[in-house]
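Notes follow the structure.
Coming up: subunit A.
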Amino acid sequence: MIPISWYLILAAALFSIGLFGVLARKNAVAILLGVELMLNAVNINLVTFWRYNAPETVTGQVFAIIVFAVAAAEVAVGLALIISIYRNRNTIVADDLDMMKW
Partner candidate 1 sequence: MKILFLIFAAITLGSAFMVVTTKKMIHAAFWLITTLFGVAALYALLNAGFMAMVQIVVYVGAIAILFIFAIMLTRKEMLDSAAPLNKNWGIAALFSLLSFAGLYTLLRNWTGFSNEAPELAAGVDTITELGTALVTPDAYLLPFEVASVLLLAALIGAVYVANDAKNQQEAEK
Partner candidate 2 sequence: MEFWKDPINTIFASMMESFTSGGMSDVLARVLIYLIGILLFVTFAMVLDIFLVWIERKVVARFQDRLGPNRIGPFGIFQPFADIVKLLIKEDITPVGADVVMFNLAPIFSMMSVLLLWAIMPFAPNMFGVDLNVGMLYLVAAGSIGTLSVIMAGWASNNKYALLGAFRTVAQMVSYEIPMVAALLVVTLLAGTMGAVGIVGAQEGVSFFWLSPLAFLIFLISAIAELGRSPFDLNEAESEIVAGFHTEYTGMKFGLFYAGELLHSFTFGGFIALLFFGGHRLFGLENLFPTPIWGALIFIGKAIFFYWVIMWIKYTVPRIRVDHMLAFNWKFLTPLAFILLMVTALVGRLFLESAWLVPALFISNILLAWLTVEYLKSHARKEREKEEASKQSATLAEQH
């Protein structure tokens, strides 16, 4: 059988890749893709802990479902904002979005 460490390391690696995407990508949509990777890593952790530490309760799965809802809400609003910005300023390069700077 697979020890828990494999899953946790996988989740950590996925989280780091997502973090890299968030920090390094130019495109705002790509940044959201990175956030999705990070949320997935979190979900892997939650389900893993459910399976290995408390399979008799459903806490881990409930948490994971709520993370799904949060991810959906985040994507819906985030992408709507990006589309709106694209319409108004004709760019979605995150570095160019500096209207709050002075």
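If you want to know what made the cut, all candidates are chains of the complex that A comes from, given by their letters.
Methods note: contacts are C-beta pairs under 8 Å (C-beta built on N, C-alpha and C of every residue); 3 or more make two chains touch, one makes a residue touch a chain; residues count from 1.
Small disclaimer: the values here were computed from a predicted structure and weren't measured.
Only one option in 1 or 2 touches subunit A in this complex, and it is number 1. The part of subunit A that touches candidate 1 in the complex is made up of residues 1-10, 12-21, 23-27, 29-30, 32-34, 36-37, 40, 43-44, 47-48, 50-53, 55-56, 58-59, 61-62, 64-66, 68-77, 79-84, 86-88, 90-95.
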